[in-house]
Each structure stands twice: as structure tokens, then as C-alpha cells.
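Take a look at the following structure, please.
Missing here is one protein chain; the remaining ones are kept as they sit in the complex.
When the chains are written out, they are named A, B and C in that same order, and each has its own residue count from 1.
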Amino acid sequence: MAKKQSQKNWKNRLHEIIYEADTPAGKLFDVILLIAILLSIAVVMLESVNSIGENYKEALNIAEWVITILFSLEYFLRIISISKPSKYIFSFYGIIDFLSTIPKYLSLFFVGTHSLVALRALRLLRVFRILKLARFIGESQNLMKALKASRAKIFVFLFFVLILCVILGTVMYLVEDSENGFTSIPRSVYWAIVTLTTVGYGDIAPATPLGQFIASVIMILGYAIIAIPTGIVSSEMVKHSDVNLNTQACPNCGTEGHKDNADFCYHCGHNLHE
Amino acid sequence: MAKKQSQKNWKNRLHEIIYEADTPAGKLFDVILLIAILLSIAVVMLESVNSIGENYKEALNIAEWVITILFSLEYFLRIISISKPSKYIFSFYGIIDFLSTIPKYLSLFFVGTHSLVALRALRLLRVFRILKLARFIGESQNLMKALKASRAKIFVFLFFVLILCVILGTVMYLVEDSENGFTSIPRSVYWAIVTLTTVGYGDIAPATPLGQFIASVIMILGYAIIAIPTGIVSSEMVKHSDVNLNTQACPNCGTEGHKDNADFCYHCGHNLHE
Amino acid sequence: MAKKQSQKNWKNRLHEIIYEADTPAGKLFDVILLIAILLSIAVVMLESVNSIGENYKEALNIAEWVITILFSLEYFLRIISISKPSKYIFSFYGIIDFLSTIPKYLSLFFVGTHSLVALRALRLLRVFRILKLARFIGESQNLMKALKASRAKIFVFLFFVLILCVILGTVMYLVEDSENGFTSIPRSVYWAIVTLTTVGYGDIAPATPLGQFIASVIMILGYAIIAIPTGIVSSEMVKHSDVNLNTQACPNCGTEGHKDNADFCYHCGHNLHE
Partner (left out) sequence: MAKKQSQKNWKNRLHEIIYEADTPAGKLFDVILLIAILLSIAVVMLESVNSIGENYKEALNIAEWVITILFSLEYFLRIISISKPSKYIFSFYGIIDFLSTIPKYLSLFFVGTHSLVALRALRLLRVFRILKLARFIGESQNLMKALKASRAKIFVFLFFVLILCVILGTVMYLVEDSENGFTSIPRSVYWAIVTLTTVGYGDIAPATPLGQFIASVIMILGYAIIAIPTGIVSSEMVKHSDVNLNTQACPNCGTEGHKDNADFCYHCGHNLHE
């Protein structure tokens, strides 16, 4: 039983280090993990550059193995330090951890698993888990609230933009020659999106006067309607940053959201300073 | 008379299904229609892609006929289920329904009606009718109010931008060589719009030092004045979203600025409903 | 003396028609002038298009003469209908009217006065005079106030952006090869402005990895600092659209800017409703 107790303590300590960030050991673990993740991303990136990927093939391969084994170890520790391993394994981050670690092992058995590189890029998502624990995410709490509140409106807006682009793209397909790149409606819609969002690659550009006129209208439209999502988010943020309401709860009825200068509960009339 | 009554009931039920979305049958009808519209748009798009349009000509033709007959049926049902058919036929959506259904029938009699594809794209506008009934349009109610309130200001702004572009385009036409693409004033105005809205295709770009200097000024101008429509919409949305405080004064102490759901004065605790 | 009186009346009526827009005749005059201005701009634009300018040379020349004579007549009427002609002649619009009318007459005596086309483009500025009288300029009153209030801040911001572009352009000149278009510091600064303002022509684009890295930093910077002018204008507009203050003056001390719900003057304590 003493052994079981010590094992439990050992498990608890491990859980504290891996899943929390309040102790020095936990913080150290997070910092090391963050560096490992960034390094692993760097390795994936450098591998994809031809000149580097070929000359330093061996070194990158070794680095990749070291990182993979490190992440495997972390994955293993996360499973044994939690009381219900299945809860971690099938969680969002559990699946990401698994998918971003497995490709290197698979490359032992299968050749040409080029597309699995994508899975390794998933490691980047793990950064968010660590930052979740960090101090500065608190800053984005209000931001998140404002974004959540404006989510539906932004969605309506983007849907409207999409429909607009399909209509404008179809019009341009009919107006412009296919020689200028408007070879099909999907391509013309792609062009309309490129133009309305003010990206403007220039890989497809109108050449006829009528096409250029319509393009001008689309551009000015895009210039004006970019104000809409901005207005939505701005107004939500102004609302949420409003410091007029405090977090005090009425001692009598428990109602919250009182004005900063309130002396009495707006719901039951009870004195708030009692 | 019993027959007439049953016919009226039958008409009423049809009206409920087609024009409303409160009953399960009405909702189902809307969902099916939405899918049909999106499919029809997909067919129009795919047809325009050369490689697809030629290889799957038969399949697309059949799909187009199926959709056209479906829409014709819907058009017919809409007419018979309403008490005053003319009200529907000459309404905005009635005309769109007609124009987006007729092209396929016309193609039987006329050859080379390529440009009627545009009319088929009008089907996309029908999406708005269905969404009108949907839950999430409520979200955009405030958005619409804000946009309506800022419409006149945005119009003044766009008019100002247009005049600015004409003036700047004319200046550039005089400054730059026609070899660099500034072959006429309309083309230069087109370039000025492309630049001021920060789209920047690059199909026409200044090459002389003076031209590049003026272009820089235009860009920085465009970078600054994009703030104007954004400011307009933002301030309108802040105004419209600020509905938390009402204008009621406390009958006891006269304090104002109570929350909308307040029952008691936050200053003296007096009942506000007395 | 009766003649003098009638002459004065005649002058007054002309002044009313030309300088004001309250009478039907005055409104008609403004509408005709607006159409004439827009037509004259269209003629200048079409003339610059090679294919049109050559084929319809005669027609455009006649149209230009008609417009020029019309504007000369207007200029003459404006001078005789005002009590102090010098006040009009040396005003902003007086000079514009003169400069935009004279080029056609000069072309009779001098050949190859191509660059005087620019002066004709000044006609566009006359549009503002007419719109000044129109109803919808009232809409932009608040807009103008907000812009005036944020003018200094916007200027500081633009100055900062300019310095940033000079520094970043110099860095890019040192980093990138001149083969990729970064042939001199001014050109690199031009590129930095193109990039920071998110215009992005692509006529000059970094090709070395380091150059692309710095370009990425500039882009993200530009993406973030576009928020600054927008924030400035938004906050000013929110402030100016604040309907809390009314335009009432205190009957006792004359102080203005009272809150909408004010019963007593905040300056002297006098009852505002007396």
C-alpha cells in the first residue's frame, strides 16, 4: 500500500509537471517542449528546401529521429500520468500528438510517404496548448469574447461576400475574353475573390475596357465593404471593453453586472455596500 | 362548396410549405430548394470549365434539364398557391425565378445562346429568399440598420474616391510614358483605382522615378483613407449596439442611465416601476 | 433710376440662379452645369484613347468647342452678376474656372499644347462647388468634423510610415541583389511603400530567402499598422456621433454643449427650461 501511495505521488508530480505550469518544474517542461516544437518545425521546413534537404539529408534525418523519440516519450508520459488515459488519447490535442509523431515511424515501413509531411506540420498546433497555460493568453480573453460575439455576423458577411464573388465572377466570364485568363467560371470567381479582397495577384487581369470598368467597380466595392467586418469587431470590442459594469454580485439576490457607481442592486434594491 | 373549401385548404397548406418556414414541411422544402440551387450553380460552373464541359457534356445537360424542370415546377406551384399570382410574378424574386428558369427552354429553339448563362447565374440570388426565413438572418438585423444609417456617408466617400482617382489618373497619364501601360486617361484612371484600393495587380506599373513617386503618394493616401469607411461603419455599429442603458429617470432621486432590465434605482434603491 | 433699379433686379435674379440653389431656376442651372462638367470630362477622357481620339477627332473637337464656349459664357455671367467681380475672379473656384476654360483658346495660337489637357481635368473640381449646395453634403458634415479632428494624428501616423519605409527600403537595398529590381535606395523605398500599404504590384519582388523574410515582416507590419488610422478615425467618429450633447444655449449665460437631459446650465446653474 505504501508503494501504491508513492506511485500515486509520483503520478501526481508527473501530472503537475506535464499538465500544469504553476511549479518551476512545470514551467521548465513547457519551455523545453516549446523549443522542441519550434525546432521540429524548423527541421520540417529546412527539409523541404531542395538545396538544404539534399546536402544535409543525414543531419536532418537524425534530428527528426531525436525529435520523434522525444515526442513519443512525452506522449507516453502524458498517457501514464493521467488517471483516465482514454480521455487524453481521444482529446483534440491527444490526436494531434499522435498524428504528428507517427509519420516518422511509418516511413520505416513505407517508401514515398511524402504527403505525411503535412501531419508533421500539425506539431505547430501543439504550441497553442502550451500558450494556453502562459500568462499572456489572458490578454486575448476579451478578444475571444468579442470574436465569439461577432462570429455569427462575420459568417453572414463572408457568405454574402462569397455569393457576390460568384455573381461578379460569372459576369466577368461573359464579358472578358478567355485569352486574358478568364477561361471558366470557377477561375473567374477566383479572380473576383482575388480582386474584392484587394489581394490582386495580377496572374489574371482584365484587358478589355468593359472588363476593366467592372473590375474598378469590384475594387471600390471591396474597398468599401472591408469596413463591415471591421465595424462588427470594433463595436463588439468597444462593448466588451466597457468598464462601466463591475463583477460584484448582490449580497442579497446574487445578480451580477452592476454599474461601477451602483450603490443598490438594480434587481432587488438591496444595498450593495452592506 | 365542400370541394371549394378543401381546395382552399389544399392551397393554404401549399402556401404554408412554400412561402413559410415554420412547419417541418416548410423547413424541408427550404432545405431541398437550397440544395437544388447550390447544385444548379455547381452545374453552371462545371459546364464553363473546358475539360469538364466537353467530357461530361451529356451528364451536365441531363442535370441541367432535371434542375430546370424542378424549378419550373416550383415556379408553377408558387403561382397557384398564392391568392394573387400577379403579385408574385412581378415581384423581385418572381422575375428572378422566371429569368433563371427560361434559358434552358430557349436553348431548344435558338442555337448559340451562350450569353444566357448569365441569367442562370441569377439562381444564386434565390438563396437570399430562403435565408430570409432562416434563424441566422436575425444576426444581421443590427448590421443592416448600421449599414442603412451609414449608406449616405459611404456614398459621399465613394464619390470622393472616384473623383480623386480621375484626377490622379489624369496626372499619371501626363507624367508616365505610354510604353509603361498608361496609354489613355481611362486606363490611367483604372490604374489609379487599382492602386488606391491597394489591389495592385501589377499589369500596369509606373517605371519613371516621378511616376513611382506619385504612385507612392497615392498608395499612402489609399492606406490612410481606407480608415474613413471603416470609421463610419464602426461608429454606426457602436451606436446601434449600445442598447444596454435606457433613458428612464428614478422617480425618487432622478438618477438616469439605468440598465434595461433594472427594477430598482442603482443610486438610491427605490423601485423604478412605482 | 428706374432702369438702374431694373438692372439691379436683373443682376439679383442672375445671382440667385447662378450662386444659389434654392429657387427652381437655380436648381435647373446646377443640374445643367453638372451634366456639362461630366460631359466635358468624358470628352477629355475619350480624346486620350488612341483609337477613339483619331477616328472621332472632328466630333470631339466640336464638342470641346461647344463646352468651352458654354463655360466661357458661365464665367462671364458669374463675373457680371456679382457685386465685387474681383472677389470671384481670385477665389479658388474662380481660378479653377479660368484655368479649365483657357486651354482650348490657347490651342488656337500654340501647337502641341498637349500638357494643357491637365488643366482641362481641373473641371472635375468644379463638381464640388455644385455638390456643396446639394442636400447630401449635409451627410458628410460629421465626417468632415471627425476628419478635421483626426487630421493631426493621421499626419503624425503617415510621417511615421514614411520614415519606416525609408529605413526598410534602405535595409532591402543592402540585402537584395540589384538583379531583382532593388537597383537604388529610392526604388527600394518605393518597393517598401508598395509592400507596407499592401498594394503589392509585383513589378519588384524579393527573390533571396533573407529578402523574402524581411518582406514578410514588412507585410505583417503593414497588416497590423493599418489598424492605427482606422482606430483614429473610428474613435473620432464615435465621439462626434455622440448624441448626448444638444445645441441649446443657456438663456442666462449663453453656454452651449449641454447634455440632452440637462435641466440646469452646468456653468451658471440657471434653469434651461425657463
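The rule is simple: a residue touches a chain if its C-beta (ideal position, glycine included) is under 8 Å from a C-beta of that chain, and two chains touch if they have at least 3 such contacts.
Please read all numbers here as calculations on a predicted model, not as lab measurements.
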Identify the residue among A:26, A:103 or A:200 that touches the chain left out of the display. A:200
Please identify which residue in B:103, B:169, B:200 or B:222 touches the non-displayed chain. B:200
Interface with the undisplayed chain - residues on subunit C: 152-153, 155-157, 163, 166-167, 170-171, 173-174, 183-187, 189, 195, 198-202, 205, 207, 209, 212-213, 215-216, 219-220, 222-224, 226-228, 230-232, 234-236, 238-239, 257-259, 261-271
When the complex is taken as a whole, what residues of subunit B touch the one chain not shown? 198-202, 230, 234, 238, 253-257, 267-268
Even though one chain is not shown, subunit A touches it at residues 41, 44-45, 48-50, 114-115, 117-118, 121, 124-125, 127-128, 136-137, 139-140, 142-143, 146-147, 154, 157-158, 161-162, 186-187, 189-190, 193-194, 196-203, 226, 229-230, 232-234, 236-238, 240-241, 243, 261
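Methods note: only the chains that are shown with their structure count from here on.
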Comparing which residue numbers subunit A and subunit B contribute to their contact, where sharing over half means same and under half means different, the two sides are different
Indicate the whole-number Å distance between the mean C-alpha point of subunit A and the mean C-alpha point of subunit C. 42
Centre-of-Cα separation between subunit B and subunit A, whole angstrom: 29
So which stretches of subunit C touch two or more other chains? 198-202, 230, 234, 238
